[in-house]
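What you see is the complex with one protein chain gone and the rest in place.
Note that the chains are named A and B in the order they appear, and that numbering of residues resets to 1 at the start of each chain.
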Amino acid sequence: MSNSSLGAAAVALGVAASITGLVVVAMSLTNRRGNWKREIQWLVGAMAFAAVAAVVVMERALITRDFTVAYVAENGSSTTPALFNFATLWAALEGSILLWTMILTGFVVAVVVKFRDQHDDPMVGWALFTLFVVTTFFFMLMMGPANPFGTFDPSPGFDGPGPNPLLQNHVLMAFHPPVLYLGYVGFTVPFAFAISALITGRVGEGWLVATRRWTVMAWGFLTLGIVLGAWWSYETLGWGGYWAWDPVENASFLPWLTGTAFIHSVMVQERRGMLRVWNLSLVVATFSLTILGTFITRSGILNSVHAFVESGIGPWILTFFGLIVVVSLGLIAWRGDQLRSPGRIDSPVSREGAFLANNVLFAAFAFVVLLGTIFPLFVEAVDGRTISVGNPYFDRMTMPIGFSLLFLMAVAPVLPWRKASPGVMSQRLIGPAWFAAAVVVFSVLVGARGWAPLLAFGLGGFAAGASARQLILATRRQGWRGLVGRTNGGMIVHIGVILIAVAFAASNAYVRQDEFNLVPGQTATMSGHELTYEGSTVIEYSNRTERVARIRIDGGQVYEPAVATYPFAGQSINIPSVRSTAVDDIALSVLSFPEGDDDAVLLRSTIQPLIVWLWIGGIVIAIGTAMAVTPGTRRRPTEPVSAPLETLA
Amino acid sequence: MLRLRSSSRSDARLWSWIGAAVIGVSALLYGSLASGEPRTNAERAHSLANQFACPVCDGQSVAQSDVSVARIIRREIRTWVDEGRTTDYIRSQLVADFGEDIDYTPSASGITSLVWILPVVAGAGAVTGLFFVFRRWKLEADLEPTEEDVALVESARADRS
Partner (left out) sequence: MTAPTDASAPRARIAIWIVLPLAVTMVLFLVLLATREPSSHRVTQSRLIGGIGPSIVGETIDGGTFDLDGERGRWVVVNFFSTTCVPCIVEHPELVKFQNAHSEAGDATVVSIAFDDSAEHVREFFQEYGGGWPVLAEGTGTFAVSYGVAQVPESYLIAPSGLVVDKLFGGIVQDDLESRITALQEAAANRSDSDTDSETEGS
């Protein structure tokens, strides 16, 4: 049996299992007599099997270069190296939907396993129902507009073009998309439970407690995925940048912003029972924004270097997005007034007040990013003009929000719940304040100038001091256990975020870029670094030809930026080379090679400080997230206070 | 004795705060006002190139892209910078030559000004809303007037009459 028909059969099985699952769950919810636990488990198993089988078949087709599968003919090639050939699964639209679906079914399996003893609970039932709706949608996509198993009739000796050259020159390509998808897809689970809470009316803290770890894990993967994407851009695109406020980057950042708001405001609800509607709305918004993100990435309505090839999938995703929004808004309108809790925040200067401020800031941040991203479409629709909104807008609008968030990161962790007294605050913050002053003085001494980066460093120091203080106190009290648990893990995450914020501010403020024409033996000087061009060599690979320039930096090691030509795709790409140290990075890329060996090469060099701390920050966040989902030894979490609405009213 | 010590401790902390603030703020002011190395033409050209969209690229700026037109515009910006042209001149030239969508900074007039105004309006609205919510909570919290409140109201009434 051919790979195409095997794959199509797997997709068909997936569709059948999801729809049957949908019906069975609906029956068990409306008719309580039967116990459908077994059947549901079987159906979820069949669905996951179908998705895994489809991925295995696709990988088999890719590895055996089976060009009768259209996807392989369009994106595969006999010359692609093994790792990137494997990663071709997510190098184009149809395969990426396949990967998405497989991860999604994995999460559904995890939900069924985790809640195996609560199958009779309508809360779990409705969550499963929602999950089945989502899986049905994605399997249906693969039946119709994003069919990965379309057939192709290759002529003898046919070879495919291989994936886009930019997607096969860095090992991060193998990790960035799957990690990002783990984050995107992971938010489906809290979304399903939020919808379930709205439907069942069990709007207390039960659904939050049930999905707390899932949310934090999804958030961690999303963060790591975004950082890996930035790293990939930096290492492969050759312009010395890592974040460009590109529509697709923004599309991944939007759910991150609302998700981050949620994992903070959730604590207010757990502790004080407030902000219930707001929290439900944030979860719904986060999930909707992941779907909106896939629409932006896959419909081609906005220009982006990361977008997939334009396809007919757009209207389908948009319809699904509309469905999610309509159902969620309808449910909130229906339940919203009953959900509202009678509590209130006693003082704005308290932990819950700080969380509220945090949420206002994150919401404003998300609003600015969303507005800037879609604004050109709006102007075009209203006025017919084409305009662009780019980094000057985003930098200017998000900078004050970023500063405010850094300040809150310093103050909020030391604020007590309910109400703070000036004495306590003064005592807790004096250490971080001195640390902040020291950071500013140090920055000025090493030559940093300009109010914006210095303010960012100072606030970063303030926030880092406060986080470190919490961790030191916790480890003093509990030993190594002072590093695990949500609060302590959260402080580690904060330190990672601060590292990224400081590195972002520094690299943006002090970036130096210049272009040099160098003949062999010639040296250029830039920001105190010497770049010597020592000649070039040509290296032939199975799928490409690379011309490599040898650049010696500061008389030390030689770095080798190159231009790779992929004959089949008829495309040349830059392969930059980066010298990283803890202090600064030198990114080299060759803009053009001369004909003769002795002629001048056009070299672009970008020098930025503290770049490496962006990636270290990402790793610290990942570690902190892992610590945060590890149960700590602090007091047992309060029992779920979820109660049916009848008792509330 | 105990009282004295605690007050001297809080005095010390106050001085400590003042010290940290003075040192931090003066370093910040010095770093903001002292002129660092002057911006070279290369730096200015690079920062400008980042503010314009490459006309044929997918979401990359002139500074980022390696296609021909981006290189040509980069060189042209550099020429203008070397000639000592102002940012406004360079902006209007590029917009005239390549169209409005080359400019990454939406203009602050006409319909595009909404992109600048809306976030500010929304932010102000959120802060005002929260202010009223907190005030209502506060009012709900203190429904019973204290004796001081009563006295204050009485004296105010006495003043008016």
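Quick note on the criterion: a contact is a pair of C-beta atoms (placed from the backbone, for glycine too) under 8 Å apart; a residue touches a chain by one contact, two chains touch by 3 or more.
None of the values given here were measured: they were computed from a predicted structure.
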Inset, instruction - Out of A:318, A:425, A:438 or A:524, point to the residue that touches the absent chain in the complete complex. - result: A:318
Inset, instruction - Out of A:45, A:81, A:336 or A:535, point to the residue that touches the absent chain in the complete complex. - result: A:336
Legend entry - Among A:6, A:69, A:179 or A:277, residue touching the chain not depicted: A:277
Inset, instruction - List the residues of chain B that touch the chain left out of this view. - result: 55-56, 67-69, 71-73, 75-76, 79, 93-94, 96-99, 101
Legend entry - chain A, residues in touch with the chain not shown (by the definition above): 277, 295, 299-303, 310, 314-315, 318, 321-322, 325-326, 329, 332-333, 335-337, 340-342, 374, 377-378, 380-381, 386, 595, 641, 643, 647-649
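Throughout what follows, only the chains that are shown with their structure count from here on.
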Inset, instruction - Name, in rising order, each residue of chain B that touches chain A in their complex. - result: 10, 13-14, 16-17, 20-21, 23-24, 27-28, 30-32, 34-36, 42-43, 46, 50-51, 53, 57-61, 63-66, 71, 74, 99-106, 111-112, 114-116, 118-119, 122-123, 126-127, 130, 134, 137, 140-141
Legend entry - Touch list for chain A against partner chain B, complex: 237-239, 241, 244, 246-248, 302-307, 344-346, 348, 356, 360, 363-364, 367-368, 371-372, 375-376, 379, 382-383, 385-393, 397, 423, 426-427, 430, 433-434, 436-437, 440-441, 443-444, 447-451, 454-455, 458, 511-515, 574, 589, 591
